[in-house]
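This is the structure I want to talk about, given as structure tokens.
For this depiction, one protein chain was excluded, whereas all remaining protein chains were kept in their positions.
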Amino acid sequence: MIYADNAATTKLSGTALNAMLPYLREAYGNPSSLYSLGQQAAEALAEARQTVADCLHCRPEEIYFTSGGSEADNQAILSAARRGKARGKTHIISTSFEHHAVLHTLQKLEKEGFTVTLLDVHETGRVTPQQVAEAITDDTCLVTIMYANNEIGTIQPIADIGRLCRERNVLFHTDAVQAAGHLEIDVGRENIDMLSLSGHKFHGPKGVGALYVRKGIPLTPLIEGGAQERRKRAGTENVAGIVGMAAALKEACDHLPEHTAKVSALRDKLIAGLDAIPHGALNGDRNHRLPGNVSFCFEGIEGESMLLLLDDRGICASSGSACTSGSLDPSHVLLAIGRPHEVAHGSLRLSLCEENTEQEVDVMLREIPQVIDYLRNMSPVWRK
Amino acid sequence: MIYADNAATTKLSGTALNAMLPYLREAYGNPSSLYSLGQQAAEALAEARQTVADCLHCRPEEIYFTSGGSEADNQAILSAARRGKARGKTHIISTSFEHHAVLHTLQKLEKEGFTVTLLDVHETGRVTPQQVAEAITDDTCLVTIMYANNEIGTIQPIADIGRLCRERNVLFHTDAVQAAGHLEIDVGRENIDMLSLSGHKFHGPKGVGALYVRKGIPLTPLIEGGAQERRKRAGTENVAGIVGMAAALKEACDHLPEHTAKVSALRDKLIAGLDAIPHGALNGDRNHRLPGNVSFCFEGIEGESMLLLLDDRGICASSGSACTSGSLDPSHVLLAIGRPHEVAHGSLRLSLCEENTEQEVDVMLREIPQVIDYLRNMSPVWRK
Amino acid sequence: MLYSEKVMDHFRHPRNVGILEHPDGVGEVGNAKCGDIMKIYLKIDQDTVSDVKFETFGCGSAIASSSMATEMIKGKSLDEVMDLTNKAVAEALDGLPAHKLHCSVLAEEAVKAALKDYYDRHNIAYDPKQFSSIDCEGCH
Partner (left out) sequence: MLYSEKVMDHFRHPRNVGILEHPDGVGEVGNAKCGDIMKIYLKIDQDTVSDVKFETFGCGSAIASSSMATEMIKGKSLDEVMDLTNKAVAEALDGLPAHKLHCSVLAEEAVKAALKDYYDRHNIAYDPKQFSSIDCEGCH
């Protein structure tokens, strides 16, 4: 099997699993409990918090553990909006190709009376700092722009946007779910106020994430209850998951340059090979993209049938984002970069990690054109 | 070590861990992905949903997976409140000794203009259906009453309250976090509209829970984003956690009568032994209590020092609920059943499970009186 | 699996793929914007479907539905073709996921559109009400 859907989720690393196992077996105490078994869990949480903080270059007390990237996005945005409203500011800036965890939260806020500006991301899949600068008004309480896009892998000019927001005194949140563990992130240097990440996108476990919130910025709980996470996120902590996420993030960050070199070489080879298919086009900027992201649109075919045939040939890939596969609409990301509806249906995302090999790339470059040919031959919209 | 804090959290069962491991190792696909690896995860979710539904005697499409009991409580209550508000009803009935996941959510709603009636739970730690009946008005949109209390273990007359709420056409939610896997629950027969549970309270993993919502009752998402959980709870699913929770719940439900018999015998022996300590008193009704719950107040001493000394003697116990241990205030539950502040500070909760033994009970009955004596001797408020 | 074995079989080995050089009727429904287009070619001899081919741009269930629909009408009388329902197509496939049922609707409509085209070309009278409007919005 060739797993080329690492943007959807990743295989749990051995390091992460081994870090988790003690907390799934003997060290099962509740971190809120006084006795040693509980304090052992509390210490594991403290260490995990320090590890995550080290990777982001912040302080441990700026890290809040959540159940994943979606929860972190929801909480960050709602909290910033509450703070904005209290100050009479109800304008939020984002982009048209954010993850639904961001977009749907913004839609909810619009119903509550907030005004949302979604910046155009152009054919390149990138916003410019100028667009942000021009969109900021006296009423703006939040800029939320993803670090890197999950479908087309384009990386945004986060440091420049961060500087600008800091200068204009506007909160800046970034959904770094696709970036954490894959790109060097320094929340201080990049002037990021809030950042979301999710464990399972960098070989950590599913169902656990983190929210970084810069010291001094008030955070409102999304989940109310017990005193966990300094009263900002109630619920008995997923100790094993948190420990596993921290171990995976550390492993990813420790090997970042090495993995980046390896994975982007595979990516470039794959892109070069797929570029040869006629009536296909790479989605998003060629240079500012995640090391592992390959995203194409192929005319005349529909994504799902391509994926099923690739699955038959042992290749795990995706078309648009996995979490919208229940939907019939084409990806809002591909529409946002200007792909026509009929072309957006024919998208293919291959997302690589350091475990992929050159032989796998060769196999994909052999199989994918065959599948596309086969489907185009069956397609009434394809002029043979 | 004697682990007698199963109400705080439980040891993951071997069955649950074994059920989880494949999903932490090779079966790491995203359930939203089309290819086999993803569909394998999707099937695991479907099976887990069926298992949980079987245990509660409902349909799988009435089960929503969450990150734990707190999230389930928050979502159920906020969702019911939204529905109420849309119909012009803004009164909610609950009790004064709910978990903070409920109480804090209700406080949030009060700030939004809801009126909340917290019913008295008497010295017995139980509400009566009559109290509920009298509190319901035309403005009432929700009754939320816990199935069993987490600190003093008292079981509420859920079926009677359920019938009453159904007759009066008021939504009924119950926080069954302490009850699921420990008591026979039949949401249909008991007329429960919404029910929260949490995996780690019945030998499942931490950080995963479920919300039952009766078919036809609209549910509002708390976490917005992807299409997971039929669009009611976004975020990549914690597949391993969900599978583990389902396996643990099934195991608990399959052995319910047997475990209940064993654990309540241990409980009764422990209660009888501790009853002999002067100036101590059992908290909550003697009969309507969870099989594993033993809760006492001892005059003249403070809980934390008792716990630390018990920990030194290898006994894991709690004083009030674990999640409020960051607080200096005495337990709101003990105050709710009328314990004076100074007495509420001296509380001890021992919560047993089927893995506890009679020898362990004997050890506890030897050690606990010694610790209490020692501390009372040091106490200026204890008249020797 | 998302799809039944039957769906996967028809998806992997679609029957009657291709075009007919001199068809007696052709029907095309759906639209590329929605991601599904089906085109059915009919050859008709003595009020019987003597040959049928399809081309489909669409998801797995669209391809399987086309394949199954063509199998179901091949060799059948035009009256029998007229009785084809999307339900029958979905059932013959051992069911489709709820959000994919529209693909079987599309298959029924493509067959009917081809039949209507045959009637139109050959000036054969028919009751237009029998051919419900083929509308992309309808199946969402």
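Read from first to last, the chains carry the letters A, B and C; within each, the first residue is number 1.
Basically, contacts are C-beta pairs under 8 Å (C-beta built on N, C-alpha and C of every residue); 3 or more make two chains touch, one makes a residue touch a chain.
All of these numbers come straight from a predicted model, not from anything done at the bench.
Among B:M1, B:A46, B:A261 or B:V381, the one in contact with the hidden chain is B:V381.
Screening B:E61, B:D312, B:E358 or B:D373 for touch with the missing chain picks out B:D312.
Among the residues B:A27, B:I301 or B:I315, only B:I301 touches the chain that is left out of the figure. Against the chain not shown here, chain A presents residues 34, 36, 39, 42-43. Within the complete assembly, residues 300-305, 308-309, 312, 326-328, 330, 341-342, 345, 378-382 of chain B touch the chain that is not shown.
Note that in this section only the chains that are shown with their structure count from here on.
Chain A and chain C have CA centres that are 40 Å apart. Here the CA centre of chain B is 54 Å from the CA centre of chain C. Once the centre of each chain is set as its mean CA position, chain A and chain B turn out to be 33 Å apart.
Within chain C, no positions touching two or more other chains are listed. In chain B, the residues touching two or more other chains are 34, 36.
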